[in-house]
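What follows is one structure encoded as structure tokens, with my remarks underneath.
Up next, chain A:
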Amino acid sequence: MTTQQPRLLKRTLLSVALASVGVMGLAGAANAQDDTFKVGFVTFLSGGASGPFGVPAAQGAEIVIDAINEGTLPAPYDSKGVNGLMLESVVVDEAGGPTKQVEEYRNLVQRQNVDAVIGYISSGDCLAIGPVAEEMEMFTIAFDCGTSRLFAELDDPQYMFRTGLDAVADNVGAARYLAETRPDAERIAGIQQNYAWGQDSWQDFTLAMEQLMPEAEIIANQTPQIFQGSYGTEISALQTERPEIIHSSMWGGDMESFVLQANARGLLAQADALLTTGESGLHRFDGQAPNGTILGGRGPFGAFMPDNELSEWFREAYEAEHGTPPSYPASKAAQAILALKYAADNSGAEGVPSSEQLAATLKGAEFPSVSGTVRMDLANGHQAVQPMYYGEYHYEDGEAELRNVRSYPGECVSAPDGYNAQQWIKEGFPGVDCD
Partner candidate 1 sequence: MKLERTELSLIGVAIAIAILAQFSPNWLVFTLTLAISTALVVMGVVMLMRAGLVSFGQGLFYCLGGYAVGLGGRFLGITDALVLVGLGVVVTTVVAMILGLLMTRYREIFFAMLSLAFSMILYGILVKSHGLGSTDGFGVVDWTLLGFTPGDGQATTTALMLALVLALAIALFLNRYFKSSIGLACEAIRENEVRVEYMGISHRKVLYINYVLAAAVGSVGGSMTALAAGHVDPTMAYWTISGEFVFIAILGGTGHVAAPFIAALIFTLVRTYAVELAPNAWQMILGIVLLLIILFLPKGIWSLFTRKKGAAS
Partner candidate 2 sequence: MSLEITNLDVSIEGISILRDVNLTIATGEMSGLIGHNGAGKTTLIRAIMGLLPADRGTISFKGRDITHKPAWSRAGMRISYMPEDRRLIPELTVTENMLMPAWANNIRDGEQRLKWVYELMPEIADFGKRKALQLSGGQQKLVALGRALIPGREMILLDEPFEGVAPVLAKRLSSVIADLRGEGLTVLIGESDDSHSADLVDATWRIERGEVSQGRRDRSESSGLTDY
């Protein structure tokens, strides 16, 4: 029996291998059906980014996809399907790092034969996927990642698009909001997760502050590890510096934990926090953030969505399904799906539009979305320009809302084409007049 077992296992393994080779051959031959459009949706389903970003984004996308297939979206998206085709999605976990994501991207395109890919929250993944999308000539939309290097390093993109803003916009907007609402603040500190996003955010923010509030002094920056969870020591270190404003680009559970601990320790009574991604905690703080805490939503998303038919529909549909209003990652995902529908509907293609047709349609386009009108004006028509919003958290009688909301036009927060973002800030935002 003991000699039988390995032999049996060996045979099973061999037949599994043969079978999978056979399936691969078949998959190569049988292309996707003609009446469906298959989109790969890549988002965090595990790890620390899944709860606050990955899963809400997947939920937002799913609601829009269902509505598209039922034809229940408001105009101009009230036609059924995308270009008349059923929209089918394949969801993939973004966890595992850029190398694994490159592999999964190739699998999506070649093994699953998707017609387009939407996804990527992590900037590292976006940077790795960009060149691969171009190499494989696959229409791809990055819906959330914020690195300003995406199109700086991808010269002359053809297939890669981004329908959200980059992190530069968050931090220039943050500095503009401070300059308007707290012009007298003198002691500015920061706390950022110790990785690229945190470092980039702090760099862009401090550069913008030098331009917009030259009197203010940058006194300290703490860089705890990502997913560290408890920030007691960092809070003490900030307290000893006596700041008036604390800028933080921390997100998700880390951001919520920091706010809770800083509030309980009294740090937020000493200083106002400015949270560039704070909107995702709007309905979760439960009053644990003091009134007056400044929240951003990475653009006109989540609670910052302007009132229009699409945003009203989305807010209601999302709340009906998940019991809470959509946060910004959900609306950013919805926006990317709408961009896909816009591109497909207007591609003029018969049947499944090709990547070339989709890219040609979306390039430089202006399409209505849950966040208002999106203009694909930057990076040669591949990067969206949208206004940046900030507002103050206010909690009363169990209801959270944003007050003192201000918006800054896209031109005032994003560097124009041909400029390196940091250079643009250092030179004092040339080419636009925002004052």
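These made the cut because all candidates are chains of the complex that A comes from, given by their letters.
Methods note: contacts are C-beta pairs under 8 Å (C-beta built on N, C-alpha and C of every residue); 3 or more make two chains touch, one makes a residue touch a chain; residues count from 1.
All values derive from a computational prediction rather than experimental measurement.
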Of 1 or 2, which one touches chain A within the complex?
1
Chain A residues within the candidate 1 interface of the complex:
2-3, 5-7, 9-10, 13, 20, 24, 27-28, 45-46, 90-93, 97-99, 102-104, 106-107, 109-112, 123-124, 127-128, 131-132, 135, 147, 149, 153, 194-197, 199-200, 203
